[in-house]
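All protein chains of the complex are present and in place, except for one that has been dropped.
Just so it is clear, A and B label the chains in written order, and each chain counts residues from 1 on its own.
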Amino acid sequence: MPEFLFAAALFVLLMVAVGLLRILRGPTPADRMMAAQLLGTGGIAVLLLLAAATGEWTMADMGIFLALLAAFAAVALMAGADRS
Amino acid sequence: MSLGLDLLLAALMLGLAGWTVLGRDMFAAIAAFIAYGLLLGIVWVRVGALDVALTEAAVGGGVTGGLLIAAWARLRATAMVERKAGAGLAVLAALASLGVAVLLAAVVLHLPQPAPTLVPEAMANLAPTGLGNPVSATLMAWRALDTLLEKLVLLLALLGIWSVAPDAAWGARPAASVDRDGALTFLAQFLPPVGVVVGIYTVWTSADAPGGAFQGGTILAAMWLLAVRAGLADLPRVASRWLRLALVAGPAVFLAVGLAGFVLAGHFLAYPEAVAKPLIVLIEAPMILSIGVSLALMVAGPPVPKGDA
Partner (left out) sequence: MTLLRDLFSIVAICAGGFFFLAGTVGLLRFPDMLTRLHALTKADNLGLGLIVLGLLPRVGSVLGGVKLVAVWALALLASACVSQVAARMGRLRDEP
């Protein structure tokens, strides 16, 4: 089972990686802002799968951090694009 | 399978780093840097350093990202971004960075096998601190002086930012760009209460589990800035008395406890064994406030004259 969970984490990370490269190309600031959002969901999924694979559930705390900070970073990016 | 995951993680980090450094569009570079910070948090989780992971996600992905965006918006307003650095300077910076990278790589590759470690000693001496997390014990007990100086550096950085304010602005508020969008208002209403609980929990749990005042304080700063952005909270005037108190509360209590160490335990920053843990909690409680307030005000930037805000 850990092998399967690692594989699932690898797959989701691959999806995040491909999505990131697409999003960062833009063209609009709103596109690029999605980079933070993508890591908010995809990053949490990778983390939780890793937590299950290794059995260290304290990693779930990091998931809460990612959710809070991804939202903050996305709002901050939009604020910057807005002000300019 | 886990090797494949680590390799992909490493490749992605290198790609994002390259994008941040080489990208022509500065906004995209900042977005890539934020993604880099959040992802680096996952890398730290992979190497088993959850304390560092929380710090990296909070500081690297959250607050530094906010700082860069604020700086970028300010530069654009003054058209400084258009002025590119000369080729000579760019080459010099690239060479210096390359030199540091090569040196670091050389050091890591030449570490003795097995690498020197203080882990057994740390674990053996954990009990007198009353803490269960050796990272917290290092930060708050064995290397408390470093931690204290780190907090003072934070205050100095804030003073540096304030010192670029024009005379007319001194004592006024930093500029806040407010967006009264309905969805943003809702986000700024429900996220900060959750964030405040998570921030305080992070400090509280750091005695025995990964966490700490820096991580918790950073979350508080992010939540405050979110509320400011939605127009639900105001930034304080930099001359405000309570603001000054909040900024110095953490370092002041830390210093007071440190000085008390002379009397109670024989030297600076030593804790008497019986009350080590309560003292550490006493230091961390005001510290989370000071860290949160100073980080938020660093991102908010220098005060602006009344009417320009």
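One rule holds in what follows: contacts are C-beta pairs under 8 Å (C-beta built on N, C-alpha and C of every residue); 3 or more make two chains touch, one makes a residue touch a chain.
All values reported here derive from a predicted model rather than from experimental measurement.
Residues 179, 181, 183-184, 186-187, 190-191, 194 are the ones on chain B that touch the missing chain. By the touch rule set out above, chain A reaches the unshown chain at residues 1, 4-5, 8, 11-12, 15-16, 18-19, 22-23, 28-31, 33-34, 37-38, 40-42, 44-45, 48-49, 51-52, 57, 60, 63-64, 67-68, 70-71, 74-75, 78, 81-82.
The rule we apply is simple: only the chains that are shown with their structure count from here on.
Measuring from the averaged C-alpha position of chain A to that of chain B gives a distance of 20 Å.
The residues of chain A lying in touch with chain B in their complex are 3, 6-7, 9-10, 13-14, 16-17, 20-21, 24-26, 29, 32-33, 35-36, 38-40, 43, 46-47, 50, 53, 58-59, 61-62, 64-66, 68-73, 75-84. Contact residues of chain B toward chain A in the complex are 1-2, 4-5, 8-9, 11-12, 15-16, 19, 23, 25, 27-28, 30-32, 34-35, 38-39, 41-42, 45-46, 50, 53-54, 57-58, 61-62, 65-66, 69-70, 72-73, 76-77, 177, 179, 184, 187, 191, 194-195, 198, 202, 209-211, 215, 219, 222-223, 225-226, 229, 299.
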